[in-house]
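What you see is the complex with one protein chain gone and the rest in place.
Showing chain A:
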Amino acid sequence: MSALAPVLEALTILIAEDSAADRLLLSTIIRRQGHQVLTASNGVEAVEIFAHERPQLVLMDALMPVMDGFEAARQIKQLAGEALVPVIFLTSLRESEALAQCLDAGGDDFLPKPYNPLILAAKINAMDRLRRLQATVLQQRDLIARHHEHLLHEQRAAKAVFDKVAHSGCINAAPNIRYLQSPYALFNGDLLLAAYTPSGDMHVLLGDFTGHGLPAAIGAMPLAEVFYGMTAKGYGLTQTLREMNAKLKRILPVDMFCCATLLCLSAQRRAVEVWNGGMPEGYVHEVATGRRTPLISRHLPLGVLSAEAFDDSTEVWPMALGDRVFLLSDGVLDTADANDQLFGAARLQQVFAANREPDRLFEDIEQALAAFRGQARDDVSMVEITLLSAPPLRVAEPMYADSGQSSPLDWSVSFEFRAQTLKNYNPLPYLLQLLLEVHGLREQGGALYSVMAELYSNALEHGVLGLDSALKRDAQGFAQYYRQRNERLAHLNSGYVRVHVQVSPTDQGGTMTLRVEDSGSGFDIEKELARPVDADRLSGRGLSLVRQLSSAVGWSDGGRSVCVEFCWEALA
């Protein structure tokens, strides 16, 4: 090693020293080491020169006239701000108290007189290393801050776009939904969607993408589009699930998927249909008895299986008006305490058991989580939907590009859906779309869909499959009914449902008659119509609904054929 450590970079160094002889000596040593020199003969000068010239390092005599080195060091440090400008005190002081005072005043080191050029050079280099380290830290800190700001900005923008897509449904408008979600849950992969079907049922999705951040948010967009698009068109859970799974399978990398629970709450049928793939158990809360039926995950998450292997089978549970469905994300159960213990389902059950006011359930859970952990996580999602009597029927208004001049007013069409088709195809969305080409029917789209759905499921379930609606008298029979339905449908190899549509113009506007026939054994029309209407029915053929919503209804062929009529007046 050479006598002097090599100079890494020439610095500008300020020498504040009242003795002219010492100034000259120091200047000579330092210039020889390759640095530039500025000089001051007292503290005031030193501060002034520092302010104008911004030297990178200061050699400061402690005792000077006008302003001493301690005060000058303080002022220079203040001017320097966050940047490190090392101040090395030059001192003939020997007492440790005085030396400590140098450092207290903001000095970084001291150099005893008389000067040793070797030590001086080494100290300057050491201080320069510190100075550059500080500069790098500051630069990186600012860079991180800028990136972070940028990221937040992107997230805000992405969230604004996403909210437009995700909240086009009824999540905020529906009076029977309560939910709790961190505002940036989207970037934790949590997703909550809700929308009405044309017949007034409500579809709800609570999903949880693997991974965090943008990838999870990106996957949520197509999922929301499929959910809203298909729900508004009247597709059922199974078709919507198939489409969502196929889409996610196509676009997501192998290790990404979306755990999800999908619900269809029907006030008309007093039931909830459930599909749970990979989400923690939610619950149907029967208010009258206090019983909570778990909604168990029966499936792999969305986006894992190929379309062929995907299992779309759902479960159906009866609900009375006022009953609630509660769903949650794993952020609730996986909240960990200081010892890495998880909150878990058992503790959640305790909160349920202790809950006295159903409306305060979320608060109770939050409190329990806070007490357990001491702080809240930002990936906790909870939603609770209460079954209320059906909202006014309406079709989520699709955009029509036509002006009404091309509305078809005189036509008919017939379909026959046979066994293989009945198994897994739902013709209702297509039929609805076709009928809504007739402008006069658009106003009644919701009622139309409800009636079609009721007649079609009657024809399929009671006609073709021969299921007895009396089974649905109680909760147990209810579950059995839907089990039988799935079994018989899976083994179906004959039978049909026919749909005939006839649209004709009248003087005032037009009429549409819809006839639905099935291959079943019919039913006793007189007896069925004589039955009293039970407001809380689990069973029944939904006939009262059909009669309420259509202009006219009539049965023929021993109950195997039903005909309804819808009329409209010409648009002004």
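Operating definition for what follows: contacts are C-beta pairs under 8 Å (C-beta built on N, C-alpha and C of every residue); 3 or more make two chains touch, one makes a residue touch a chain; residues count from 1.
Here is the rule we use: contacts and distances are computed from a predicted model.
When the unshown chain is looked up in UniProt, the name that turns up among "Outer membrane protein beta-barrel domain-containing protein", "ABC transporter permease", "Carbon monoxide dehydrogenase small chain" or "Anti-anti-sigma factor" is "Anti-anti-sigma factor". Screening A:M279, A:I385 or A:V438 for touch with the missing chain picks out A:M279. Here the missing chain is touched by one residue of A:G34, A:G211 or A:P358, and it is A:G211.
Across the entire complex, the residue among A:M256, A:V274, A:A447 or A:C563 in touch with the chain not shown is A:M256.
Check A:P301, A:G477 or A:G559 against the missing chain and you find that the one touching it is A:P301.
Contact between chain A and the absent chain runs through residues 208, 210-211, 254-257, 259, 277-280, 297-301, 304, 309, 330, 334, 340, 342.
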